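As you look at this complex, bear in mind that one protein chain is not there, while each of the others sits in place.
Order of writing sets the chain letters: A and B. Residues in each chain are counted from 1.
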Amino acid sequence: MARILSMRQALSEAFIQAMEADPTVIMMGEDIAGGQGAAGERDAWGGDLGITKGLIGRFGEERVLDTPISETAFIGAAVGAATAGLRPIVELMFVDFIGVCFDQLLNQAAKFRYMFGGKTMTPLVVRTQYGAGFRAGAQHSQSLYSLFAHIPGLKCVIPSSAYDAKGLMIAAVRDDDPVVFFEHKVMYDSIRDEVPERPYAIPFGEANVVREGDDVTIVAIGRMVHLAREAAVALAREGIECELIDPRTISPLDEDTILDSVRRTGRLVVVDEDYPRCGMAADIAALAAEKAFPSLKGPIMKVTPPHTPVPFAPALEDLYLPNPERIAAAVRKTLT
Amino acid sequence: MQLSRAELLKAYRLMRTIRVFEERVHDEFEAGHIPGFVHLYAGEEASAVGVCLNLGDADYIGSTHRGHGHCIAKGCDVRGMMLELFARQGGLCGGKGGSMHIADFDKGMMGANSIVGAAVPLALGAALASKTLKRGTVAVPFCGDGGANQGGVLESLNLASVWKLPVVFVFENNGYAETTASSWSIGGGSIAGRAAAFGMKGLAVDGTDFFAVQAAAADAIARARAGGGPSLIEVKLDRFFGHHEGDTQTYRGPGEIERVRRERDCLAIFRRRVVEAALLEAAELDALDAAVALGVDGAVAAARAAPPPDAAELHTNVYVNY
Partner (left out) sequence: MSGAAIHAAIHAIVMPKWGMAMDQGTVTAWLAAEGSSVATGQEIVEIESAKAAAAVEAKVAGVLRRVAEVGAVLPVGGLVGVIAESGASDQAVADYIAAHKDEIAATGAEQGPVPRLIEVGGRRLNCLDVGAGGEAVLLVHGFGGDLRGWGLVHDLLAGALRVVAFDLPGHGGSDPELGEGTPAALAALVPELATALGLKRVHLVGHSLGGAVAIAAAAAAGPGLIASLTLIASAGLGAEIDGGYIAGFLAAKRRRDLKEVVERLFADPAFVTGAMIEDILRMRRMDGVDEALRRLAARCFPDGRQAEFGLRAAFLGLPQPSQVIWGADDRIIPAAHVAGLAKATVLAGAGHMVQIERADEVARLILELARS
């Protein structure tokens, strides 16, 4: 049972198991195999970071579709196909590209169930790469998941471990609603942990308590979970015990687990890689301020990047992102 | 191919239903009984019916904000539609969609859509599902002359061609995108002419001629169904009313609306033709007129009497489960 996989391997296994179990599951995206129509190797890439490599060999051209660069058309086609009997997993290569196809998620996929009086369902997974740290610059490093959590009718999933990635992806494919699934570029290979071989599904709206503690609650999203854990370990040596909560899904959000914790610790730090204005950090802070106010012993702290685009230069990008030192400093601030 | 009497009667009944429905909705809207935005299809009936006569329930259509005609032509329940427009319980969408979002997936009607061009990629998806699941069905997205310039629509022409999907693109060119003339906004002057650029057959037909529309559509749909890939039909027609109800239409030339109603009425043209060719009798058509009028009256009466949706409906069906 102690089988260690990387997040990349865990996702690949999820795709394979989901596609083996259900013939209506198909994958679509730009270069998710690669070499379409070209003279050389088919499946040349398997996705720009190789995450979908090997699938076309296993499942064939009918179920693994490379697309031209036309997000509105193929994301829209995925939405339409989902209403018509398929369960597509469509890749938006970088979440930064959402600008060219936002309508199909915002006004179409998100709203069909409601606008059409409950008569249709859109079992779609849009998987997308997010996050900074890759030195990819302002237009390829954003997080933007707050935009999607904002929209009623969409679900929004952000795994932080290989175990979570496989279980949440399988759950996403089985879910009958449109799910936007966020994969952090930096975590594909650097994150490795125990992953069961058999298929399993992690329910949405169930946070993971990564670490228990009584002094401060830290809620961290995606890659920030690992930085927050590093901070928690350092703080433990100072005698400060942090409870670290990973929401796993920000829509639906497991409010109960967060509030239970804050009511016990009285202190909250939220760590979020997305832009600071109107984001998940503010959302969770407001939730606690409203529903756990009597328990609060100190100000709620948010650890986010500054209100700037993501810089290219490594020296600047490293300053941009939250890090364990800033998280620890925020924790200490709630204790003064 | 010759249409049977039954098919001709069906075609007339559907076109007449659309006409009466839209004229009535115009009156009800003016009386303040219909909330929101309404975009009327009167004058364009031959397009929706000419195309949809070739489709079954399992085939899909995508529609536009001007979707009542497509809905009726595809077999959606008229009473349910009226209740929906009036925002009442029992509406096709429970009163939660309204005129611009009427849908009935059981009838393959993927919904009216208030985002210009948005239904085209969606219909592509239905075609993709059909092809992947080997159902043998086709998808027909309707789009306006305004939508013909939308990026996603042009992407869809390309993608349908590259994937060889069973799609027939039907562009209804009624001469105006809101207030802007299509003769000005279509670069290159012809929507049908764009088809060749994407490797598919394109054809322009007179939208007041039901038979011309039906024949062109039959051909294109058969080709798609047989695996021959997508094609495009540009239907040239006129809308009798404004872009939306409340539109003063000052952008239309003097006497234009009167002339259009007089000379470009597809129902009058159809009636004249079938009676002159002795395909149908005037009395049969009169009987249908009466029946349709009764049906629409009944729908309006039901709509005016029905209650609005329960307050609890505000929260329902955001998700299948959450």
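By our rule, a residue touches a chain if its C-beta (ideal position, glycine included) is under 8 Å from a C-beta of that chain, and two chains touch if they have at least 3 such contacts.
Values in this document were obtained by computation on a predicted structure and should not be read as measured data.
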Across the complex, visible chains touched by the hidden chain are A
Residue among A:Glu41, A:Glu61 or A:Glu194 touching the omitted chain:
A:Glu194
Considering the whole complex, which of A:Gly57, A:Pro203 or A:Pro314 touches the chain not shown?
A:Pro203
One chain is left out of this view; which of A:Ile4, A:Ile69 or A:Leu335 touches it in the full complex?
A:Ile4
Considering the entire assembly, which residues of chain A contact the chain that has been omitted?
1-2, 4, 163, 167, 190-194, 196, 198-203, 206-209, 212, 226, 229-230, 233-234, 236, 256-257, 260, 324
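One rule holds in what follows: only the chains that are shown with their structure count from here on.
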I'd like to verify one number: the distance from the centre of chain A to the centre of chain B, where each centre is the average of its C-alpha atoms, in whole angstrom.
40
Touching chain A in the complex, chain B uses residues 60, 62, 91-97, 101, 103-106, 110-111, 113-115, 118, 120-126, 128-130, 132-133, 135, 139, 151-152, 155-156, 158-159, 162-163, 316-322
Taking the touch rule as given, give the residues of chain A at its contact with chain B in the complex, in rising order.
24, 26, 62-63, 65, 67-68, 70-86, 88, 100-101, 103-104, 107-108, 111-121, 152-153, 155, 175-177, 205, 252
